[in-house]
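Note that one protein chain is taken out, while the other chains of the complex remain in position.
For clarity, chains are labelled A and B in written order, and residue numbers in each chain start from 1.
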Amino acid sequence: MNHEKKRKLESLMALAFSTLAAVFGLFWLVFILSDVLIHGIGALTPSLFLNDPSPAGVPGGGLRNAFVGQLLITFIATMIGIPIGILGGTFLAEYARGTKIARVISILADIMVSVPSIVIGTFIYAIMVRPWGHFSGWAGAVALAVIMIPVVMRTTEDMLSLVPWTMREAAFALGAPYYKVIVQVVYRGAAAGIFTGILLSIARVAGETAPLLFTSFNNAYYSANMKGPVSSLTVTIFQYAMGPYDDWHAQAWAASFMITLFVLVLTILGRIFIKWRYQ
Amino acid sequence: MNKIIIAISAALIALSASAAGAEEIINGAGASFPAPVYQAWAYQYNKTTGAKLNYQSIGSGGGQRQITEKTLDFGASDDPLKPEKLKHDNLLQFPAVIGGVVPIVNIKGIKDGQLKLDSGALCKIFLGEITSWDDDRVKNLNPGMFIPHTSVTVIYRSDGSGTTAIFTNYLSETCPGWKSRVGAGKAVKFPAGIGGKGNEGVANYVKRTQNTIGYVEFAYAKQNKLVSAQLKNRAGNFVAPGFDTFAQAAESGDFDPKKDFYTWLINTAGKGAWPIAGATFILLAKDQKDANMKTVKFFDWAFTNGDAPAKNLAYLPLPESLKDKVRAYWKANGLR
Partner (left out) sequence: MPIIQKRDPADFIFSVVTAIASLTVIVLIIGIFTVLVRESSLSIRTFGVIKFLTSTDWNPVTNSFGAATTIYGTFVTTFLALLIAIPVAIGIAIFVTEIAPNFLKSPIGIAIELLAAIPSIIYGMWGLFTLAPLMAKYVEPALQKSIGKLPLLGILFQGTPMGIDLFTASVILSIMIIPFTASISRDSFNLTPSVVKESAYAIGATQWEVVKNVVLPYSKLGVFGGIALSLGRALGETMAVAFVLGNNHQITTSLYDAAATITVSLANEFTEADTDLYLSSLFYLALVLFVMSFIILAIAKFFLLKAEKRYSR
């Protein structure tokens, strides 16, 4: 085979491998999602949402407490994490734009985004659970908020930076103080992007298990009391999947399906929203 | 959009606030050994009195740790604490129910109660010295039974477990090799195998993987229709796990309230005694007076009304004389 043909063959093989790689990646995605779908849909019954867990081995139990608990914890985490994240991102993109301190905080925030979430769980255990003497939904919510803050901060900073400086100049020219410029001009311009950042951060923490293991712990009963242990969907999935009972497994699949659906819908919504707005 | 957020926030905060004062809930955690019966009792208790008992199965080690740190109302442990440790950590201890640890296997063709093992074989399997199921040391105990030539996989507890404590105490007592190489305790360094979390985890792994052997509390074997093995007891008889053999093991138990009921029910002398039985205990922090009164109330109810569900799950309720001793212990500590 002459040299030129060899090069062409090499190119073909490399590109074939790349195509295979893409198929490989997509294959796993489809495999996992359809597995969750098949196993989960089968176990979706009204009792799953309406009943609380029954003792091991007794049929008919549901996960009402876990659904409510998960919503409660995620919601409170959002209430804590989003404002701090947005305000922090505002500082980085506006008042401190271009300064060294902004660079440092921005880099640190990027690192924090990928810090192991279980380490954050141990941190919150040490500062909230142990001193207070009990596991609590608040501790779980704070742990999730700690994960959310850097994510929201960075997306806010990026989105605010995309707003052209000329827009701010126009507002300054009209005599507006900076905070008014930010709130009424910049936030408006970046609203879609910030909103997407919020959606993605919620999607991120809604599926977290590790930080809740030693903070909000778990609760066999329906409890909206954030001062005590609160059950969550993710920790319950962990518990049920590790157990031997078949109906636990079925419920775990159904719960997995619900969480996956929630997270994927948020993620896709966020991406579509961004594309539509910035196209 | 804003209005929606405000509305949802208000609703959830109201929900939270209303729930804050109204909850009558006892939080306990610990041993997975008695979890099925505690949860069954809690279910009944809630139906009759409305009070809630939230019991999380995290292992005896967890029960001991969390009650010492007072992050719970009560801890549960099948690994009894010695009176000195109880005094040091300011804890109270009493037994709640009695059960048994059984070896479970998953070998093709072998059904529940068929396989016979003795302490020697069990010990060597868990030490990793018997690596094939049709090893002579196993075959000789089971003449005439067909055992496939497959590798043994051991499943043990990866968490701090009272069930492990009972099991390893048995192995240590009956097998000098085990005692010197591994020892006894809630979490030991098992020489071979795979770790599962909780009795639930071990049962799960054995159930779904072939050629495995594990050890669980009997209720888990029964509830999940797992295959258990017979054991040769001290008297030389092969016994199957069950209510009667547990009862015979319990007969020789010396539960002394002055020693906070510290007792092991291992390798007892009875003719038909199950060799790996044990009581499971409740730990209370002396300082938590309110929580303790509520917990004691629950267990008092369980002593009076919980015998039938316990027997259903193959746990042995405490003999009446022992229940009375426990009630006297409560009274002596101002909890009744």
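Here, a contact is a pair of C-beta atoms (placed from the backbone, for glycine too) under 8 Å apart; a residue touches a chain by one contact, two chains touch by 3 or more.
For clarity, every value in this text was computed on a predicted model and none was experimentally measured.
Chemist: Quick one: which shown chains sit in contact with the chain that's not drawn?
Modeler: Counting the whole assembly, the omitted chain is in touch with A, B.
Chemist: Considering the whole complex, which of A:Phe91, A:Trp138, A:Phe195 or A:Tyr222 touches the chain not shown?
Modeler: The single option touching the absent chain is A:Phe91.
Chemist: From the list B:Lys197, B:Lys222, B:Lys294 or B:Lys323, pick the residue that touches the absent chain.
Modeler: Per the contact definition at the top, the residue touching the missing chain is B:Lys197.
Chemist: In the complete complex, the non-displayed chain touches which residues of chain B?
Modeler: 29, 58-59, 61-62, 64-66, 68, 151, 153, 158-160, 183-190, 193-197, 205, 208-209, 211
Chemist: On chain A, what residues meet the omitted chain?
Modeler: 7-8, 10-15, 17-22, 24-26, 28-29, 32-33, 35-36, 39, 83-85, 87-92, 94-97, 99, 101-102, 104-105, 107-112, 114-123, 125-127, 146, 149-150, 153, 177-179, 182, 203, 206-210, 213-214, 217, 234, 237-238, 241-242, 249, 252-253, 256, 259-260, 263-264, 267-268, 271, 275
Here, only the chains that are shown with their structure count from here on.
Chemist: Indicate the whole-number Å distance between the mean C-alpha point of chain A and the mean C-alpha point of chain B.
Modeler: 37
Chemist: Can you list the residues on chain A that touch chain B in the complex?
Modeler: Listed in rising order, the residues are 54-58, 71-72, 75-76, 79, 129-130, 133-135, 217-221, 223-229, 239, 242-245.
Chemist: Mind listing the chain B positions that touch chain A in their complex?
Modeler: Listed in rising order, the residues are 8-9, 12, 15-16, 18-20, 23, 25, 27, 29, 35-36, 39-40, 42-43, 46, 52, 54-56, 69-72, 196-198, 200-201, 203-204, 207, 220, 223-224, 226.
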